[in-house]
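Note that one protein chain is taken out, while the other chains of the complex remain in position.
Labels run A, B and C following the written order; every chain starts at residue 1.
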Amino acid sequence: MTVEITEATRFDLDIDGPSALELMSTIREFESRLPTYSEEGLIRGSTHPSVGMEAVAVGVSWALRASDSVASNHRGHAHCLAKGADAGRTLAEILGRRDGYCGGKGGSMHIGVKELGLLGTNGIVGAGIGLATGAALAAQAQGTDNVAVAYFGDGATNQGVLAEAFNLAAIWKLPVIFVCENNHFAQSATLEEMVAQPDLRRRGEAYGVPSVDVDGMDVEAVSNAAAEAVQRARSGQGPTFIVADTYRYLGHMAGDTEIYRTAEQVEQWKGRDPIARLAKRLLDSTVLDEAQLKAIATSALTLVDSAEEFAKSSPFPDVSSAFTQVSEDYR
Amino acid sequence: MTVEITEATRFDLDIDGPSALELMSTIREFESRLPTYSEEGLIRGSTHPSVGMEAVAVGVSWALRASDSVASNHRGHAHCLAKGADAGRTLAEILGRRDGYCGGKGGSMHIGVKELGLLGTNGIVGAGIGLATGAALAAQAQGTDNVAVAYFGDGATNQGVLAEAFNLAAIWKLPVIFVCENNHFAQSATLEEMVAQPDLRRRGEAYGVPSVDVDGMDVEAVSNAAAEAVQRARSGQGPTFIVADTYRYLGHMAGDTEIYRTAEQVEQWKGRDPIARLAKRLLDSTVLDEAQLKAIATSALTLVDSAEEFAKSSPFPDVSSAFTQVSEDYR
Amino acid sequence: MNKPAQQLTIWRALNAALHDEFTEDPSTIIMGEDLTTWGTGGGIYGVTRKMADVFGKERVRDTPISEETLISAGAGAAMAGTRTVVEIMYSDFMLLGADGLINQAAKSRYMFGGQFSTPLVVRSNGGSGIGKAAQHSQSLETLYAHIPGLEVVVPGTANDAYGLLRSAIKSENPTVFLEHKALYYDKGPVTKELIPLGQARVAREGKDLTIVATQLMTKRALEAAQVLSAQGVDVEIIDPRTLYPFDMETVFSSVRKTRHLLVVHEAVRDFGWGGEFVSNTVQECWGELDAAPRRMGAARAPIPYSEELEEAVIPSAQNIVDEALATVGRHTKLTV
Partner (left out) sequence: MNKPAQQLTIWRALNAALHDEFTEDPSTIIMGEDLTTWGTGGGIYGVTRKMADVFGKERVRDTPISEETLISAGAGAAMAGTRTVVEIMYSDFMLLGADGLINQAAKSRYMFGGQFSTPLVVRSNGGSGIGKAAQHSQSLETLYAHIPGLEVVVPGTANDAYGLLRSAIKSENPTVFLEHKALYYDKGPVTKELIPLGQARVAREGKDLTIVATQLMTKRALEAAQVLSAQGVDVEIIDPRTLYPFDMETVFSSVRKTRHLLVVHEAVRDFGWGGEFVSNTVQECWGELDAAPRRMGAARAPIPYSEELEEAVIPSAQNIVDEALATVGRHTKLTV
């Protein structure tokens, strides 16, 4: 029952099997620890946990392969882990360590992994949208059938780049999947106050991008929508916009006073918890029994424990590295 | 029958009367002469004539008053003239003369007239959209019932700023009217190639902005749509998006080879000519007779003749003015 | 005119300036992301605290994440007669609104022949030091100082923050007002007097070397001055406070006295604003300099995340000491 979140194994595993559950549980555990690391001073700057939103990254990634590109946002660890990033190296980056994917230069908001097609988590809300559109353009121009995914939040849908990218992707039929994680808040701003037309799908449709709503708390639903979108993209039929209805259980980042929402609302959403839901489904359909479920939970814990150990014991980068890798000096 | 295009007289005149015709005829004559000025070297840089598109500026302006703001684009002389700008001073600016509205510093793409609420023609495609949205915000925040108009082309609808402004105007119910002059080309790019969803109205609707199509070759239709939009804006009900179907008869600017369209297409559109159409309507309904029509044509000619004379005889600005008016030195 | 000074943190001083200016001038508005709903209701660093309560949601607006339009609409609102403050959460994001700032606001007075004023203030924060990494830590003030029509303010103390913010809002010109994210909790006396843009502040008097520095670098230069003083180098520190308009006269007269100049900024050294100060000084004070003026700035690298790396790319107090000694020709201690 131990599942390592590595590129090699992950894609063999069926969505109906235990691995989606394990991956979601691992991400949950991983992300849940971040506030503590922040409090302990292990994390500097901002880190944005995605607890509650695991089904989106996992569901989408199920349809992807290593050569596909992903451009993520500030709340992006789940996107990385689901695409196959190693939890230890991801956390090491978040803690600014030498063994982090970027040698500690990037941190939580700048985790890129070239061999996994991860074009980076991103500190600029909306910026990944342009990058993914470009990766899709590259795939198309080079004649591969790779696709690209842009993950972004409801808040990012108010950035003009999304409209531009929708249009460009639509006219060129670029193989890009725009995934909006609509968690109803942009930092402290509520979706209701920040948009007048809450049916975000219509933004994609207005530019000619086929657009679907999906229950972002249901990994199977996400994975089905993503599979369809990826299939469309791979076969040259162009982009899709997926709006996943989801929620973040924790604050926007460490120190969030959360004056913009009620504790009741958070509890209500927990009633739709994607992990509990999948677990119940697997149990009900006798794919797994209670003992196996427990084993999965334990294994997630173990995996994150060892990631933590790995990251914490990784040394800080050598100071000289601050001055290298700015440009390739090919001359 | 002489109508001076000045703020004072224009707004008293009824759309069914001769003045809309006179204004359109004047704009037509004014704009038709630009290519010649360019060839003669009287105009430097780029000038974009709007021959064929007169009904939009005139129809929209009919609903406006002097205190309303207008942010225009690169093809903006008609917007200025229709808002009440003096033809002589406008042309003087286009020719870079001292008596131009901006003392020759602006030129065709930067004609602003503060007392008419003209926030400028603009060299950056899409930029006027943000400016008009801001003017509407100012009107709302100061508690006036002024409105703001942004004029832009079909090409500009692919700039992200439009999506952002739609959203902002919709959530705040800003008194702004977004007027798209859809003339089917953006420089040499056809609308069909540059958008996948040609129903541009849907872009406004997707953000919660009430959106209408209008025949941009029919000044009455435009003016009705604009009146409704302005009424909505003045009464606190927020923005409207008007998509006016229109066409430019001349090239994008001087030197355009027009390889992107056929002469037949141009001729076809001339069959819907807004000036001929209004003239016929006024004749049919016996508002005007042939003699009066002729007088209007003559008067437009005379007015533009004298504007030309005024502009050409205006001296070039004093060189020292190149260094002034960069900032207010209030210290 | 000397009112009794209060001790305030920089964020409090900024908050007070906004409150006072909004009280005085009802044509002011402010907009930005999370201005009224974050933290205790005062934006990401608290600067807009209680603004909405006092002035209402019509004048104090939470916005969507649409920086391009916030800035260009800010320009339009200002041209239409409303004194507009736009808060951009981090100055790195101002790049999304570069068209509104550089192509529109900065040029609106000139292009239209002097008809329009554009009383727009774009407030934001720059600087590194708290682990926000490459896209939340840049010091990009030089970009704006290069653009005719823009004013650029970089306050480094609570008093300057208060007095300059009020002047910036009163200014008829578009102003980029860049706070420093690592200094918001720095405390200092605030007299609540207006400070005109374009007047440098002598942060320390001295006779051997003029150091020009802003914000965090002024603080570090002051630390360095202690060390240098013990080594017999008496440093004068000038904080220009505004990069444009700039007050070169104060720099020139200082250099005429000290005969040595070192400019220190957190902006990247290459093509940073230090070059402007050095070049002007060289031209103006050629015969009065005893040695070549020098410049320090961030390394030519983005700001890295990991703490020691972040520290390494910007000048430390020790770096300043070393470079100061090199400037006055005492190379023994030079380690960088």
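By definition in this document, a contact is a pair of C-beta atoms (placed from the backbone, for glycine too) under 8 Å apart; a residue touches a chain by one contact, two chains touch by 3 or more.
Nothing here was measured: the structure is a model prediction, and the numbers come from that model.
Peer 1: Looking at the full complex, which residue from B:66, B:189, B:212 or B:227 touches the chain that isn't shown here?
Peer 2: Only one listed residue reaches the unshown chain, and that is B:189.
Peer 1: Check each of C:142, C:159 or C:173 against the chain that is not shown and name the one that touches it.
Peer 2: For the chain that is not drawn, the touching residue is C:142.
Peer 1: May I ask you to list the residues on chain B that touch the chain which is not drawn?
Peer 2: Output for chain B: 43-46, 96-97, 104-110, 122-126, 155-156, 158-160, 186-189, 193-195, 255-257, 259-260, 316-317, 319, 321-323, 326.
Peer 1: Contact with the hidden chain only, please: which chain A residues?
Peer 2: Those residues of chain A that touch the unshown chain are 69, 71, 100-106, 110-114, 117, 119-120, 122-124, 127, 129-135, 137-142, 148, 160-161, 164-165, 167-168, 171-172, 324-328, 330-331.
Peer 1: What residue numbers in chain C mark contact with the hidden partner chain?
Peer 2: 68, 92-93, 95-96, 98-99, 102-103, 106-107, 110-111, 133-135, 142-143, 145-149, 243-244, 267-268, 270-276, 278-279, 282-283, 286, 291-295, 299-302, 304
The working rule: only the chains that are shown with their structure count from here on.
Peer 1: Taking each chain's centre as the mean of its C-alpha atoms, give the chain farthest from chain B.
Peer 2: Of all the other chains, the one whose centre lies farthest from chain B is A.
Peer 1: Taking the mean of the CA coordinates per chain, how far is chain B from chain C in Å?
Peer 2: 41
Peer 1: Tell me, which residues of chain B touch at least two other chains?
Peer 2: Chain B, residues with two or more chain partners: 160-161, 164, 167, 171.
Peer 1: Taking each residue of chain C in turn, which ones touch at least two of the other chains?
Peer 2: 64, 66, 68-69
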